[in-house]
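Omission of a single protein chain aside, the complex is shown with its protein chains in their original locations.
The chains carry the letters A and B, assigned in the order they are written, with residues numbered from 1 in each.
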Amino acid sequence: MTRSRMVGLGVLAGSILVAPALLSFSTASELLIFGLAAAAAYPVIGVGGLFSFGQAALFGIGGYTGGWLMAHAALPLLWPLLAGAAAAGLFATAMGAMCVRRSSIYFIMLTFAFNQLVYYAIYSWRGVTGGQDGLADIARPARLLPYLPGVNLDRPVNFYVLVAVIVFGCFLLLLRIVDSPLGRVLDAAKQNARRAAAIGYDIHRAQTLAFALSGVFSGIAGVLYAMLYWIMPIDAVAWVNSGNLVFMVLIGGLGSIFGAPIGAAVFILLQDSLSLVWDRWPLLFGLIVIGVVLFLQGGVLELGGMLRPALRRASGADAP
Amino acid sequence: MTAPLLSVSRLVMNFGGHRAVDGVSLDIDSGKLVCILGPNGAGKTTLFNLLTKDLRPTSGSIRFDGSDVTALPPHAVARLGIGRSYQITSIFPAWSVEDNVWIAAYRHAHGGRLVFGRRAAFYRAVAPRIAGLLDLVGLTKLRGVSAGALSYGDQRLLEIAITLATGPRLILLDEPTSGLSQEETGRVGGLIRTLAASTTVVMIEHKMDVVMEISDRLVVMDRGRVIADGSPAAVAADAAVKAAYFGT
Partner (left out) sequence: MITSALLGVQVANGLAVGALYALMAFGLSIIKGLLNVPNFAHGALFLVGAYVAWAVSGGSGSFWLGLLAAAAATALLGMAIERLLVRRLHRGAYLFQLLLLFGTALVMEQTVIAIWGGLGRSMSPPPWLTGAVDLGFSPFPRYLLFIVVAAAVVIAAVWALIERTWIGARIRAGIERPEMAQSLGIDVEALVTAAFALGAGLAGLAGALAAPLTGLSVTMGTDMLAIALVVVVLGGLGSIYGGVLAGLLVGVVQSLAALWVPQASTVVIYAAMILVLAVRPQGLLGER
């Protein structure tokens, strides 16, 4: 593993340890959960250059599937987690297989349409999903794995540790995917699809696979989110949430998967602080989105990169 | 007499009302270096696009190494061993020279498997092959440079290295020397001769000195048809070719 990867992981682990000192457990948990959802979008959006506006659907399918199981059966966490990941992964595979053959603008609109399909399906299927009120009465499982002693996840600190371990573990796996031959093929297809095919890669298959993997990890994030407030709100599936996830990836920086958790953190903290200032905080948020797109396309990581030479110069001036 | 490596039969490609390739039949034997000549719009590049399946032919058939490949997608014919360079340089500009060749060498070594459980860096066994290819095209010193930052001539050479790394049994080169200096043309010409010694090469080329010197056989196309086919000397003497191509 390269040095920059090690540094990145070190910083991520350090932030996870420090976060509860600065934020409430629930805010810190939410931040990590969206960090995972954004990182799960990264193989598709960042590496593959496929601008999926259907990520909220994957997140939501995971959350509703896992959440329904937790609301109706006292199972160890493993099962709702697997069920949410599998359901979202399967849907992502179907969605990917239908969407990746289309050119960019068609692709965007199709992923968007899939997102709306899921939204309205959940909205209409009141008996199971709770419709517009969201899926309520979700219980955090009493045990993590079968045959193991129980753990009280209703204690905020326990829940945070659980989220931190799962998110960090998933992030390592996503990092591996980004650095894998699959990641290289996705990148190759983004740069020059015709050449990648002429070399002998089935790029549609690679892109569908990226969607499937993105679905699995989005689904896991969704299940964690369903536990966070003991409710799965329908807003989590709305297309605005897809836009938010894309924005998180972008604001962190498209160039690296480490941008995704940074983007999620910026987004959640921005949302929390703006909402204290003004009821109409989404208006301010919209202005920030516009500002970032116009002036900071490389995201926060690029901002760091731009500042680094200046910092070095400053520290160099101090040195003898 | 062995079967030809590539056998094209009555291939037709229509674009709307325009017939870009009009009933081309062609057999290419293993181990030969064949040049395709013809004025602009003769259908040469379209023929290549049909062979690599970037285009689907309107009618006709293509057999490669004894099997019908007419209906296969591009990646499948590439895996069977048809490699290609493009008229307009086609590389991965964001990557280093070495990574450009890696993606092709990995495909050749591992059959295009989309592994996601291991890092790409794990597959180091292809490194010597990459080094050998970079040495062959003379890009060893530039292996860490971003491909987008290379000079035009070096990009052409990189493109050939990518094509070779896929281990093709039939290499299609679309104007490999276009836009190159005299010196670079000489280098590429020498490279092609080296390749032709061990594999089958079909190239589209305009530079007559290069063509006459290195090819075993010339095929001349005009308006979508093959108008002459034979040894360089015989084709150069052909009256129809003179009329269409040399303009005399």
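For the reader, a short list of remarks on this structure follows.
Throughout what follows, contacts are C-beta pairs under 8 Å (C-beta built on N, C-alpha and C of every residue); 3 or more make two chains touch, one makes a residue touch a chain.
Keep in mind that this is a model prediction, so the values were computed, not measured.
Taking every chain of the complex into account, the absent chain touches A. For the chain missing from the display, the contacting residue among A:9, A:23 or A:98 is A:98, taking the whole complex into account. From the set A:110, A:188 or A:260, the residue in touch with the chain omitted from the display is A:110, counting the whole complex. In the full complex, subunit A touches the hidden chain at residues 45, 51, 53, 98, 101-102, 104-106, 108-110, 112-114, 116-117, 119-121, 123-126, 238-240, 243, 246-247, 250, 254, 280, 282-283, 285-290, 292-294, 297.
Convention: only the chains that are shown with their structure count from here on.
Subunit A and subunit B have Cα centroids separated by 43 Å.
Against subunit B, the residues of subunit A that register as touching in their complex are 1, 176-177, 179-185, 187-188, 191-192, 194-203, 205-206, 209, 213.
Across the complex, subunit B meets subunit A through its residues 52, 54, 73-75, 78-79, 83-84, 86, 90-95, 99, 102-104, 106-108, 110, 112-121, 123, 162, 166.
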